[in-house]
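This report concerns only the one structure given below.
Shown here: the complex without one of its protein chains, the others still in place.
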Amino acid sequence: MSTVATETRTIGYTAAISEALHQEMARDSNVFVIGEDIGHFGGMFRATEGLLEAFGEKRVIDTPISESGFIGIALGAAMAGKRPVVELMFFDFALVAMDQILNQVAKAQYMTGGMAKVPLVIRTQGGGYKGAAAQHSQMLEALFLHVPGLKVVCPATPADAKGLVAGAIRDNNPVLVVEHKQLYGMKGEVPEGEHVLPLGKAYVRREGTDLTIFTYSYTLHLALQAAEELAASGISAEVVDLQSLNPLDWSTIQASVTKTHRVLIAHESPGRCGVGADLIAQIQERMFDELDAPILRVTGGDIPVPFAQNLEEASLPSVSRIVAQAKACLE
Amino acid sequence: MSTVATETRTIGYTAAISEALHQEMARDSNVFVIGEDIGHFGGMFRATEGLLEAFGEKRVIDTPISESGFIGIALGAAMAGKRPVVELMFFDFALVAMDQILNQVAKAQYMTGGMAKVPLVIRTQGGGYKGAAAQHSQMLEALFLHVPGLKVVCPATPADAKGLVAGAIRDNNPVLVVEHKQLYGMKGEVPEGEHVLPLGKAYVRREGTDLTIFTYSYTLHLALQAAEELAASGISAEVVDLQSLNPLDWSTIQASVTKTHRVLIAHESPGRCGVGADLIAQIQERMFDELDAPILRVTGGDIPVPFAQNLEEASLPSVSRIVAQAKACLE
Amino acid sequence: MATVSKPDTQTEFKLGLYRQMVRLRALEQRLTKLSRDGQLRGSLHLATGQEAVPAGACAALRKDDTFTVTYRGHGYILAKGVDLNLVVAEILGRATGLNKGKGGKMHLTDPSYGLLGANGIVGGGVGTAVGGALASWMDNSDRVSMTVFGDGTLNQGHTHEALNMAALWNLPMIFLCENNLYAEMTPLSRSTKVTDLTQKMAAYGIEAVSVDGNDPLAVYEVMRKAVEKGRKGKGPTFIEAMTYRTCGHYQNDPGTQYRTPAEIAEWEAQAPIARFEKHLGAKLAAELAQINAEEIKVVDAAVDAALAAPAPSIDDLQKDMFV
Partner (left out) sequence: MATVSKPDTQTEFKLGLYRQMVRLRALEQRLTKLSRDGQLRGSLHLATGQEAVPAGACAALRKDDTFTVTYRGHGYILAKGVDLNLVVAEILGRATGLNKGKGGKMHLTDPSYGLLGANGIVGGGVGTAVGGALASWMDNSDRVSMTVFGDGTLNQGHTHEALNMAALWNLPMIFLCENNLYAEMTPLSRSTKVTDLTQKMAAYGIEAVSVDGNDPLAVYEVMRKAVEKGRKGKGPTFIEAMTYRTCGHYQNDPGTQYRTPAEIAEWEAQAPIARFEKHLGAKLAAELAQINAEEIKVVDAAVDAALAAPAPSIDDLQKDMFV
């Protein structure tokens, strides 16, 4: 994968996504975007700004409120040779389109023995902390890992957002790109030119020796802050941004576990049958003897995301919860 | 919970469900059934046979092919004082109704601070081994554990089917009852009279000392056969039928782990973010020091269920795979 | 303005409608301020310019009739009788809220007033309301059930499934569609080819009627007929109430990027509260002023009480999942 970047500058997370979309649509005329209020309006979160003007109405499709319908349409277009990029306004709305996503898109390649080619991207944004309540705050990535057939990536910075959206578009498989509403306001250094990240890589974002915190999406930033606080208490936490939840980057994961022997996993979605549970199962299967202690987790609550601020905050990962659990890992 | 059983007799799994429905509908006039081809036809799998004749068209509702619609309708009826029992013909079809199940039914009680009461049962059947291919063979229970708000039970025998369907109907919360197509042909001893099982209990189905196999649904029977074979090799496997996946019966789980110190989990749904992963995470968090070896799993493949018999069998749990993994647990 | 068939107490009835409209307006004005001041979390979807529909519609309903609304449905909730103080406390996420602060504005629910839930999912509550109608039919009751949704909601498949079953089973349902010409920033003409929404009911054989949604009396009249029909077991009705939100889709949308100033001005000239004031006439000016003052006071009192109320207890975080 390539980064032909003359230099970087500081831009926002959604601007970075918008750059990736412009770049990929200019590169390949089969790429098109489809979703609600993405064209004339430029996207509820501005990630598709300027695309209609640049690429015209055949490649920037405003839809009615018909997620199941337009994801099905995107699938058909993909099978007919296009490379659709769907914007799903909230992750929570995936639930009205689950048959299309999990019974159709995710299964098409395998169950047709490869006859169907489905280079289809679904971009969406999830997550809480904003008082958006139970139906507008979910992180649902685990559902899309459990039912096989999709690659799933979760960019945590503007640069990663640009690189992973571009990488997802170039990938020849169905890819779910999970953005986070808390990140939409974030700014960061982003390569100016072509910037395409591979899918399937994890990154050590902070080196440490006492334990590893595996995390992704917005929670990465909480984990990095927690690592800072832990450092002040003399605890050296390594922080790994998983970034790609399917496929997982086992060499990076394994290297870190083998180094620290203690593991904490932090994510915002609920714990039961969640990403943390999945990692725990696989880590202990693959390297039980490397573990000096149980793997602990900081996850979202096993409850719908509550509205009231104090309840919402108590139910979601926080720096202090990560710090406390990291310390518990060392006991 | 009560079993007012004069005696038992051998009947089939679906007949047992039918008995529970008759019994509960006779007991409480608020209970009604709703679904496709359940009334005039008596149900695709005969579980609702005779209900229309016995209880009339106001309590046995044949629907169009509108799963999202009729689950929403069931929710509204529940909030208005009824106790709906939905039949969802195949578990796979839940995916057309996920918003209703996970955003509406599952969240209603919590997000209304208890103002909504949702005594609603969804009965469905999943599972493979029958050449029904990728869209008619899924076990999707993990999805309904990950997003909080439903109780989930998986009866593995005719008696449990009767008792858990009755128990689910009497429970005041939304309950998902996951039946298995391979069990529909199964016969067993079933109490004749009222038979109501509590939700939230696991059962030791075979005592053993060398390792514990946690399992549920159809896979229980494979595990029991595997235990038989293992016994022939001098390995004493305890087999625990989890039966209730939410809530889990931690006292039974803990007692068995504390006894055998080695654990295998067997289920048919895929591994990633699955029930096995969930159990592993929680077991090692709760009793890491009790474990003498990594917890291993036998699960369905991380692929859509393939059609061809040899592929399907290779992708799903089998007695021989369970035996092999049980032996690996002891290494 | 439509004439109203309510026998006597004409004026009293009209003043009641007026009160509901200004209560809604007063509440929205206060909420807007709270949101700007950072005291109200989350999205705030207002119904400014649409006040006549909830007022007229709920005047035709009984307390025990069931109903569902959307994120924009607080006007119905109040007009149906749900306690303002509880509603406001919920919107502000207080322990004293209707739903203990757990749901917030999008999930207001109170079955004791038939309110089977507001909803955050477009179309998400349509089936729920039909379930209320099914329960009425099962009970041999004369209760009706209503669901309120917008023009854009007819593009969501679930809505069609629910419409079809309500018609098939001849249920006492009222589908009240607020056609405000936009779904978020998308004009109706870019979301469906058939922009006369009543025509869509041909697919289900549901009687459909379009009404001036900025006239509370006209709304009341069509609702009254639909309710009466439902109570008599004569099946569902679809009502398209033509209206317009003169505000944006939510608090961060000025509503001007996708609509012309001329269009907005045209509808503002038809805004229901001022229009109804004109209808009621100068002779009632004093009463109207008093109602306005009262409603502002009532709303302020509710807001002040809520602001003074405690946040939910963290000890209750896990409660209310299962009973």
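Order of writing sets the chain letters: A, B and C. Residues in each chain are counted from 1.
Throughout what follows, a residue touches a chain if its C-beta (ideal position, glycine included) is under 8 Å from a C-beta of that chain, and two chains touch if they have at least 3 such contacts.
Keep in mind that what you see is a predicted model, and the values were worked out from it rather than measured.
A.B. asks: Quick one: which shown chains sit in contact with the chain that's not drawn?
C.D. replies: Counting the whole assembly, the omitted chain is in touch with A, B, C.
A.B. asks: Out of A:Gly149, A:Pro191, A:Gly208 or A:Pro317, point to the residue that touches the absent chain in the complete complex.
C.D. replies: Checking the options A:Gly149, A:Pro191, A:Gly208 or A:Pro317, the one contacting the hidden chain is A:Gly149.
A.B. asks: Check each of A:Ser66, A:Thr157 or A:Gln182 against the chain that is not shown and name the one that touches it.
C.D. replies: Touching the chain that is not displayed is residue A:Ser66.
A.B. asks: Across the whole complex, list the residues on subunit A that are touched by the chain not included here.
C.D. replies: So the residues of subunit A touching the missing chain come out as 32, 58-59, 61, 63-64, 66, 68-82, 84, 99-100, 103-104, 107-117, 148-149, 151, 172-173.
A.B. asks: Which residues does subunit B use to touch the chain missing from this display?
C.D. replies: Subunit B touches the missing chain through residues 36-37, 40-41, 44, 62-66, 68-69, 92-93, 95-96, 130-136, 301, 303-304, 306-311, 314-315.
A.B. asks: In the full complex, which bits of subunit C touch the chain not displayed? Write them out.
C.D. replies: Subunit C touches the chain not shown through residues 155-161, 164, 167-168, 190-194, 199-205.
Everything that follows uses one rule, which is that only the chains that are shown with their structure count from here on.
A.B. asks: Taking the mean of the CA coordinates per chain, how far is subunit A from subunit C in Å?
C.D. replies: 36
A.B. asks: Report, in whole Å, the distance between the mean C-alpha point of subunit A and the mean C-alpha point of subunit B.
C.D. replies: Inter-chain centre distance comes to 31 Å.
A.B. asks: Can you list the residues of subunit A that touch 2 or more other chains?
C.D. replies: 68, 92-93, 95-96, 133-135, 301, 303-304, 306-307
A.B. asks: Mind pulling the subunit C residues that touch 2 or more other chains?
C.D. replies: Residues 101-103, 107, 119-121, 124, 157-158, 321 of subunit C touch two or more partner chains.
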